[in-house]
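Below you'll find the structure I mean.
Apart from one protein chain that is not included, each protein chain of the complex appears where it belongs.
Let's turn to chain A:
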Amino acid sequence: MLHTIVTSVPELLKAGIQYTIPLALISFFFGLILAVLTAVVKLMPKPGHKLPKLGWRILQAIFAFYVWLFRSTPLLVQLFIIFFGLPNAGIELPAFLAAVVTFSLNTGAYASETIRASISSIPNDQWEAAYTLGMKRPQILMRIIFPQAMRIAIPPLSNSFIGLVKDTSLASSITILEMFTVSQQITAKNYEPLLMYTIVAAIYAIFCSVLTYLQHYLEKRTSKYLSKDGAHH
């Protein structure tokens, strides 16, 4: 058993560093950009202000459709459509790119709701105070709203990220040699499914534990202005 562990763990880690981690990081990065974009388009102009222009409303409808589509269909099916299906429509993506595109779009759809909620949770007072200083909407978003919304978004976004790390195992179904694929290949040779899949599960758990630690660190950093003893209400 020890021999199996010693020989398989380096192979699995290699696959993790080569595919699982990059896949998760790159997809989360693009997913987050997409999520912020989607959230901002959906929120602006704020309700109660003058009616948004037609072009803007069309853009909002497109983003709303996107979020609906990716939250209403299974991730595995999305992967299959983008990798196996799209070539029929003349769009052929290499497996890794197909996985990044799918995971980014999927994460972006979920995270956009997180970010929209965290932006909405910042009291309107903050907008008003910034407006009266003469600040413009993009400035207010960047300098006043995002820094406060981030604190609220970190725990649910960490959920999404941790979920994504584990979901990268689905990429095994589109020929990517990530950790789970490699564990299956090793199992096919040594006939130790219980041991092999437990090992690979443990490695996923270690990766996610690092992220959990990172989450706590970020939570602390973004909350330093809310000292307990200073609260006066």
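The rule is simple: a residue touches a chain if its C-beta (ideal position, glycine included) is under 8 Å from a C-beta of that chain, and two chains touch if they have at least 3 such contacts; residues count from 1.
The definition used in the following text is that contacts and distances are computed from a predicted model.
Q: Given the choices "Molybdopterin converting factor subunit 1", "Lysophospholipase L1-like esterase", "3-oxoacyl-ACP synthase" or "Amino acid ABC transporter ATP-binding protein", state the protein name listed in UniProt for the chain not shown.
A: Options "Molybdopterin converting factor subunit 1", "Lysophospholipase L1-like esterase", "3-oxoacyl-ACP synthase" or "Amino acid ABC transporter ATP-binding protein" considered; the missing chain's recorded name is "Amino acid ABC transporter ATP-binding protein".
Q: Given that one chain is not shown, which residue among A:7, A:121, A:139 or A:190 touches it?
A: Per the contact definition at the top, the residue touching the missing chain is A:139.
Q: Of A:87, A:147 or A:193, which sits in contact with the chain we cannot see?
A: Residue touching the absent chain, from the options given: A:147.
Q: If you put the missing chain back, which residues of chain A would it touch?
A: Residues touching the hidden chain, for chain A, are 50, 125-126, 128-136, 139, 143-144, 147-148, 151, 225-227, 229-232.
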